[in-house]
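Only a part of the assembly is drawn; its chains keep their places, and the rest are absent.
A and B label the chains in the order they appear, each numbered from 1.
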Amino acid sequence: MVSRTLGTRMPIKVKFFASLREQMSNPATEVDSNAVKTVADVWEKATPKPMPPHVLCSVNLEHAEPSQAVNDGDEVAFFPPITGG
Amino acid sequence: MPIAIEPQSFNPSEAQAQFEASLVKGSYGASANFIGTMRDFNEGDDVVAMELEHYPGMTEKELHAIINDAKSRWDIIDALIVHRVGKIDTGEPIVLTVVCSAHRAAAFDACRFLMEALKSRAPFWKKETLSDGSQRWVEKNTPG
């Protein structure tokens, strides 16, 4: 707890891709790391829209579950099912 | 170049030749590849153009991880993945996967694995433009 209040805190970066990005109106690009514990919390802080089913998540460029914990300075992304190849 | 994200149209045979030139001649007996090309139809509709979005940073990381997975599962010499992004016209290549190995079974298996893995793990998204001018995001990949 001491380190959280004394250290320099970095916000969590938030990104949306493809159809999700288009569906958002002005989603937050950063959220306060103090206000969130998990990937799902990040979504709730970033947008008033409910998280649709089948949304994929990543933390620091790795696939992640909505329940995964997030930390200062993390990059969290949300995107629809992958359709490349 | 074991992976490449190409914002412009690319030539699969040149990419493959450049890749194979980096391998020792005579060291491999088998080379399997797959080329995905933009079709002029999907889900019963005429498609005239496509835009491919990706997640810079994560996409590259996933493609490298997929190649490493293939190398750990099969006895292969090396593998290449090239994937287009941006605006794509009918008939243009979208993706190229190549695997070189001593024997053919590993090349076939690993090449197919690369395609299935990238279609489920590598963040790319397709948006189609239909012949009536409307656009739609492709919602899911076809099973392989």
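Just so we're on the same page, contacts are C-beta pairs under 8 Å (C-beta built on N, C-alpha and C of every residue); 3 or more make two chains touch, one makes a residue touch a chain.
What you are looking at is a predicted structure, and each value in this text was computed from that prediction instead of being measured.
K.L.:
Just one representative per chain kind is placed here; work out the formula for the complete complex.
P.N.:
Tallying all copies in the file yields the formula A x2, B x2.
Definition applied: only the chains that are shown with their structure count from here on.
K.L.:
State the interface residues of chain B toward chain A in the complex, per the touch definition above.
P.N.:
36, 52-55, 57-58, 61, 83, 94-95, 115, 118-127, 137-141
K.L.:
What does chain A use to touch chain B in their complex?
P.N.:
Residues of chain A touching chain B: 15, 17-19, 22, 56, 58, 61-63, 77, 79-85.
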